[in-house]
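Everything on this sheet refers to the single structure shown next.
Removed: one protein chain of the complex. Kept in place: all other protein chains.
Naming follows writing order (A and B), and every chain is counted from residue 1.
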Amino acid sequence: MKNFLSERKYLLSNASAKKIYKEIKSLPIVDPHNHANVAEIADNKNFSDPWQLFAATDHYVWEVLRKRNVPEKYISGGAMPKEKWLKMASVFPEIAGNPVYEWIHLDLRRYLGIDDIISPENGLKIWDKASAALQKKGARPQALLKKIAVETMCSTDDPVDTLKHHARMNEQAQKIFIHPTWRPDKIMNIRSKNWKDYLYSLEKKFNAEIDNLDKLMEVLKQSHDYFAAHGCVASDHGVQAPPTGIGNKDTAEKIFKMAKTGVIPSIDEAKVYINWIFGEMAGLDASKNWVFQIHIGAVRDVRDSIFNNIGPDAGGDVSDHFIDILSPLRSFLNRFDDKLKIVLYCLEPGHQATLATIARTFGSKVRLGAAWWLCDTPIGMKRQLEYIGSVDLFANFAGMVSDSRKLLSYGSRFEVFRRVLSDVLGEMVGKGQMPLCAAIELAEKMSYSEPKKFYNL
Amino acid sequence: MKNFLSERKYLLSNASAKKIYKEIKSLPIVDPHNHANVAEIADNKNFSDPWQLFAATDHYVWEVLRKRNVPEKYISGGAMPKEKWLKMASVFPEIAGNPVYEWIHLDLRRYLGIDDIISPENGLKIWDKASAALQKKGARPQALLKKIAVETMCSTDDPVDTLKHHARMNEQAQKIFIHPTWRPDKIMNIRSKNWKDYLYSLEKKFNAEIDNLDKLMEVLKQSHDYFAAHGCVASDHGVQAPPTGIGNKDTAEKIFKMAKTGVIPSIDEAKVYINWIFGEMAGLDASKNWVFQIHIGAVRDVRDSIFNNIGPDAGGDVSDHFIDILSPLRSFLNRFDDKLKIVLYCLEPGHQATLATIARTFGSKVRLGAAWWLCDTPIGMKRQLEYIGSVDLFANFAGMVSDSRKLLSYGSRFEVFRRVLSDVLGEMVGKGQMPLCAAIELAEKMSYSEPKKFYNL
Partner (left out) sequence: MKNFLSERKYLLSNASAKKIYKEIKSLPIVDPHNHANVAEIADNKNFSDPWQLFAATDHYVWEVLRKRNVPEKYISGGAMPKEKWLKMASVFPEIAGNPVYEWIHLDLRRYLGIDDIISPENGLKIWDKASAALQKKGARPQALLKKIAVETMCSTDDPVDTLKHHARMNEQAQKIFIHPTWRPDKIMNIRSKNWKDYLYSLEKKFNAEIDNLDKLMEVLKQSHDYFAAHGCVASDHGVQAPPTGIGNKDTAEKIFKMAKTGVIPSIDEAKVYINWIFGEMAGLDASKNWVFQIHIGAVRDVRDSIFNNIGPDAGGDVSDHFIDILSPLRSFLNRFDDKLKIVLYCLEPGHQATLATIARTFGSKVRLGAAWWLCDTPIGMKRQLEYIGSVDLFANFAGMVSDSRKLLSYGSRFEVFRRVLSDVLGEMVGKGQMPLCAAIELAEKMSYSEPKKFYNL
């Protein structure tokens, strides 16, 4: 047991790795992309119970419980938090190998001081210990974030969202602690049955009638400006394949107007509109020197039973090797060459070489994002870093992001990343590929200073 | 030399790996998919010679000999077994690195007690030793299977096959030792020039005129029932891309009738029929709680000179990254969500992430199969296990299968798998990612109890 998540050894294979990690482990955390519950952090109340803190909002946990036959009632359903926790404990040893096993154990140890190993036998004991720990003042959101050493972070927000919780939080912090991120996916998804309603919510929010594309962009710019005023430094875009950023405006306008009447455009029609508006939004970012983040390759809501009964972001998403990434990205990157800071996030290992060679080619403003979602595992990060460090440059890495679905993730995910990074660089030092001093310099840059500079945080 | 295939060290990199392997090495073998020669096992006669046992039926061996310029006469051709063996020995050191090198050496050591290293110089000596060993009673098929500790296995059979050898064998064993597997590929392959003849053989076997799809399914169900009565627990399906399981029956019927007149349907027409019948066959399995196995991604009979002169399954097959797996599988898995046990076998490393994320999403009944064929190598298995254990769950692995083309493979392939599995888990223990006890529990589950339970063996 004694090796398990050992502070000194976890994920670190050789002496150089340990030396590198020692230099970066205490650096503050800068987290440019997550799904922070800003209201929860601003409210700063104690968490109701361990299930709420560890699993209630985290579909990564939900999926592994389903794989071990836990009924939905004990996952997203109506069972009591304690019942859910005990069910989780009853299968926990069976999920070893999946990072959920490491993350939850890490969170218990590092932030609540509980170093038991979860099992059917001691599920209740840990529930009790964790419940007690959560009562303390030191377990409130802001205290936990301080313990985690979060310096600054970027939440993910919709253009119609109010940013009052951000304002409230940042006033408490007396600095911009949580930056909003402008994520306009909903106005792009013109084939969604909710698109028309979303457009209406934009009209309502900005008190405008949006009956043409100029008006749409005017309203979006208003939102963009409002985000900027609240410290926003980046936008984010979730796409299966990247749009080209180039589309005929007149055609896009016709399709927009048609969709506003309730007619769902064809896939090809939708593309014209999406390609056009993607370019316009990139233009907004370029004008403010924001970072334009593209999350590429998630095929969402693939399992009907999950989507129909529970909804999106509940565990029905996959990656797909069979997507043309290069053609559209080539158009987009050439249009904005040297004019826009861009981060490319890769979900599918099969797209990684395409994206990495693109990043190599398009100069210092185009950067590769952290191993994302299904690749955000020790092995996924290791394989990514080994490859992109040799094809692109380590120093140009856009930085780790927690992509957090719950508060503690800011800690465990960054810890795992920094350890894997130290290990990858430590192995290169061990093999004589770079001197230790160069590795330490890179590790520091990648963990803190480069992303901070690139995102302007 | 002393390290080569060492009982204690082979494929095991650290102390934890060795401890894990010690716990699982003697577990009985449950082999849910192979190409057993059931008659040979039931007959239980001594093998005629070493070539027969080691190479005569194994296209994995054939291919590596071709790569080293061995003439076909000494591979699948008319040369004497001893001549073939000596030719093989003459190039054997040149195939080191390919698993055929390890498998044949393992088989010689573990089951015939010969630990020489094959070379041009000692080919004859080993032939003599092996020939002598094969004369013994302990080298008959059933004795070898006992030495290998095979508890139960599943052969691969056609719906028109008689299962009398299975019955004969299982009577000797006084239990169902060899389960048949229902593999109806031939009735799916409606564009094959042999399809019409195959349909006729179904008609003959079941004494029925099959002139519409209802009749076809009635006959297939008769075969399905007959297999069930002989202990069948699974079907198996070899496909380049998976069919959707959903097709218009009326159109499928027209295409079926047309094909029965001898007209080969177009690719698009064939798809309607294939998609439809694939769904019907899955329905049969669902009704009996069988496991529906899909072998995905083999492009067969690619080299004309092999196919025309020697035939299928002789070494003319490749994998192809450029196949759309997700779209059709998404239809199929949603249709049978939670109603059918499914195993997805992946041939092409480039499809692995797509398949693994699908398995993650579709719950406990959809499982990933063992690294298949061209990936059934120490490195192929290692890469697969490392990845799928982090994206899906180790505990949900469908289990090792020998996919055997010869009797000894039941032993060497499972040994290699168990060692690689111990190594992957041992490395995770070494890196502090899980405690040793959790790793041992997983290894036991993956090597024996989970597949046994899942397949109902």
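Going forward, a contact is a pair of C-beta atoms (placed from the backbone, for glycine too) under 8 Å apart; a residue touches a chain by one contact, two chains touch by 3 or more.
Because the structure is a prediction, the values reported are computed rather than measured.
Participant: Looking at B:28, B:77 or B:97, which makes contact with the chain not pictured?
Facilitator: B:97
Participant: Just name the one of A:206, A:394, A:417 or A:448 that touches the chain not displayed here.
Facilitator: In the complete complex, the chain left out is touched by residue A:394.
Participant: In the complete complex, which positions of chain B touch the hidden chain?
Facilitator: Those residues of chain B that touch the unshown chain are 1, 3-6, 9-13, 63-64, 66-69, 93-99, 101-102, 117, 299, 302-306, 315-322, 348-350, 374, 377-380.
Participant: Counting contacts across the full complex, list the positions on chain A that touch the omitted chain.
Facilitator: 321-326, 330, 333-334, 337-338, 350-354, 357-358, 360-364, 386-387, 389-396, 425, 428-439, 441-442, 445
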